[in-house]
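A single protein chain has been removed from this complex, and every other one stays in its place.
Here is subunit A:
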Amino acid sequence: MSTFVLAAPIAGKSKEAEIKRINKELANIRSKFKGDKALDGYSKKKYVCKLLFIFLLGHDIDFGHMEAVNLLSSNKYTEKQIGYLFISVLVNSNSELIRLINNAIKNDLASRNPTFMCLALHCIANVGSREMAEAFASEIPRILVAGDTMDSVKQSAALCLLRLYKTSPDLVPMGEWTSRVVHLLNDQHMGVVTAAVSLITCLCKKNPDDFKTCVSLAVSRLSRIVSSASTDLQDYTYYFVPAPWLSVKLLRLLQCYPPPEDAAVKGRLVECLETVLNKAQEPPKSKKVQHSNAKNAILFEAISLIIHYDSEPNLLVRACNQLGQFLQHRETNLRYLALESMCTLASSEFSHEAVKTHIETVINALKVRGVGVKCSLLIQNHKTKSSLLQHLDSASNASLSVAILAEKYAVDYSWYVDTILNLIRIAGDYVSEEVWYRVIQIVINRDDVQGYAAKTVFEALQAPACHENMVKVGGYILGEFGNLIAGDPRSSPLVQFNLLHSKFHLCSVATRALLLSTYIKFINLFPETKATIQEVLRSDSQIRNADVELQQRAVEYLKLSSIASTDVLATVLEEMPPFPERESSILAKLKKKKGPGAGSELDDGKKEPGAEINGGMEPSASTASTPSPSADLLGLRAAPPASLAAPTSAGNLLVDVFSDSPAAAPGLAPGTDENFLRTECLLMPPPYQPGESKAGLGPPVPWAGEMGWFVCKNNGVLFENQLLQIGVKSEFRQNLGRMYLFYGNKTSVQFQSFTPTRLPQLNIQTKAVDPLVEGGAQVQQVLNIECLSDFTLAPLINIKFRYGGTLQNITLKLPITLNKFFQATEMQSQDFFQRWKQLSLPQQESQKIFKANHPMDPEVTKAKLLGFGSALLDKVDPNPDNFVGAGIIQTKSLQVGCLLRLEPNAQAQMYRLTLRTSKEAVSRHLCELLSEQF
């Protein structure tokens, strides 16, 4: 063909060469078209074809339309065909040429030449504009049902009509032809039947009664196909499957109607469906994938029909089992389709039980089968899946993995935001906090999606009933970025506020607290809302709210908004800084779920309180670790309200622990340490240690890093949050110890069912504590400790109590380390070296060289070593700068002698620590504990 002439020189050359060549060609064609000499049909066809080819290569074409239209009126097939092709591909439906084109089509339709008629029908279907529908919608049904129309034309006419009906249903008149169309189901020609079924399936949705007779015809047709031998249908047999496309279409059509009322028809249909299910169990007639594909296409439609009828329990169970098999199939496509069907199945009455038996399979199909599979399934199917899993009761896990995968495979972040918001909308109950925290984290960190996110949540909140998690996300995002959409009058500040506030009263305390914070942020973002918001804050339902948290926020925010200057307000309520990029919180959550054990509420608990000041806190850390019901996401609490004289007794309590402590602790370490220690604990919280949870030490425990402070000290604040403070005093002798824990209620509300329980490890005896802790009060618990043998893991204590309505759950490490049972031993230089030499086996020694983390003050070092429990031996080491110590670890079962040597190198700011004991594990553990102190 002529295109070849053009294509040959173009293909394979560089882009510039191609463009140059094409521009030259375009100029040539243009001049030919404009030339005085009338072109003959062949040349016209050739140039139009070239233009088409150039267009398909991706270049703009702005001429040649008229020549193409001229080709339509040619009586040469090839010319006409190229003309139609050009028009189908290139002509806009609103082009002024449409009138000319319509004219040519009309002629061809009337030509009674089947080839020309088909070309015309194709063109109508491909353009399918309203103008075309207006011109031909009444003509085509006539062609379709005329007795003398050729099969191929009928086929095209059916689909052409369908196309027009899809674009402009109002223009296609129903009438006498409809009953005749139904009878096309009996047509000899399978192609005609296939096209007719497509048409009827679409038409009968609007006018079921007009086409009711199609059900029995479709059933008999289906029955003939299904029961036919694989060779009966000759050309319409595809890889040994008789007429798969037609079968699929017929089964689809039947899904538009309820089960047939006529018993005979129904019996025949059930028989068909059984045959289809039976065939699935037969050995395949071919190993080719096409064979099984075609077979399964029919099978899936049959299953859909069974689910649609929902009236044949036997078939339903079989269908369900078949789907169960597909869920484990190695072909991804089948698993995908099976999941989709399973989802509709799960909502049907009869099958609920049957589906339940496949829960495991479903979950496994989702989890086990390689990440690629999983993600493709989940991402495309997250809607399906979450609704499916609502029936399967384990959705929180699943929604989590959906969220993770969505993040992992996110094309762009706006897509991610969409997906997660969708997830919240569909399965809000199953979306754990980590998921929505993560959205916020992402939005805060990417300024390119902030506007989009604000707009999207604003739209999502328009829904009359939206999930509380959506309100949370909405409150948070609008509070931060509402200004980005405030320019649009439809989402002006007041509209935003009213929208959020309309949800306020339906929400839980935690969400309301968050919304209050949003409001104060609004005052900063939009000064014009100040009066309205202050009015809301001032109302009795806020300022006198029974919930102390809400009341406090309302009072403080109201005060803040009225006394603070704009500058102060702007600083206090500044936009949240980006979160530090680290592992997605949801990923962390999933990891933990896989890990053993409880304490999961506490995940990233060891997060610095200082970070709360302007909300540097990562969402995951906030509520998860803080047992406060008011997750302080907006990070407002810590700084300004406190300075506005919040009437809490928190501060005093802290001092109480130490000043009022019972005199019951004889022989405690010097009192001067206590203040120092306390301030240290509060001001220098331990660094976050991401490796914690992976180390196989069991669930991560908050304030674990604090343990360091207790290695060399016996007293201090073990734990503190907004509700509770726990102080410790302890003493140890030989292998015995006694520890006093002081639980202080920092709030003004009573804690109920307060139960600290020690997790079993050491032999520790505790006395039960009164289950009620009054607001502002403090209770004391005594622990008697006996060390049975050497150990490395600190014992845990778990504290549960009710505050307000919510259960708080805290797990802590008790500050009991092996060195607490260290008894100092004085000895002479000679003895020391003799024992040192005795402990010369490599496993008896543990050595560590490390950088100094604190100023290298010999006096402090001395105090630490003494606090550690060893005796300090003077004049043993020839180098006076070095420290040498000795002692015995006392346990019930054995005593372990320990020698240690610490060599500071002030120049390099390094230490070398050497421990020798008779037990390898003890050497190693003590060395680790002690090396972290300097």
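Just so it is clear, contacts are C-beta pairs under 8 Å (C-beta built on N, C-alpha and C of every residue); 3 or more make two chains touch, one makes a residue touch a chain; residues count from 1.
Note that in this section contacts and distances are computed from a predicted model.
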- Query: The chain that is not shown, which UniProt protein name from "Vacuolar protein sorting-associated protein 29", "Adaptor related protein complex 3 subunit sigma 1", "Alanine aminotransferase 1" or "CENPN protein" does it carry?
  - Reply: "Adaptor related protein complex 3 subunit sigma 1"
- Option from A:245, A:504, A:526 or A:868 whose C-beta touches the chain left out: A:245
- Item | Selected from A:71, A:190, A:500 or A:533 as touching the chain missing from the view | A:190
- Query: Of the listed residues A:155, A:561, A:730 or A:846, which contacts the missing chain in the full complex?
  - Reply: A:155
- Note on the structure: Among the options A:115, A:321, A:823 or A:844, the absent chain makes contact with A:115
- Task: Against the chain that's been left off, what residues of subunit A make contact? List them.
- Result: 1-5, 7-8, 11, 42-43, 46, 49, 52-53, 56, 58, 60, 76-79, 81-82, 85, 89, 92-94, 115, 121-122, 125-129, 152, 155-156, 159-160, 162-163, 167, 190-191, 194-195, 198, 201-202, 235-236, 238, 244-246, 248, 252, 290, 293-294, 296-297, 300-301, 332-333, 335-337, 370, 372-373, 376-377, 380-381
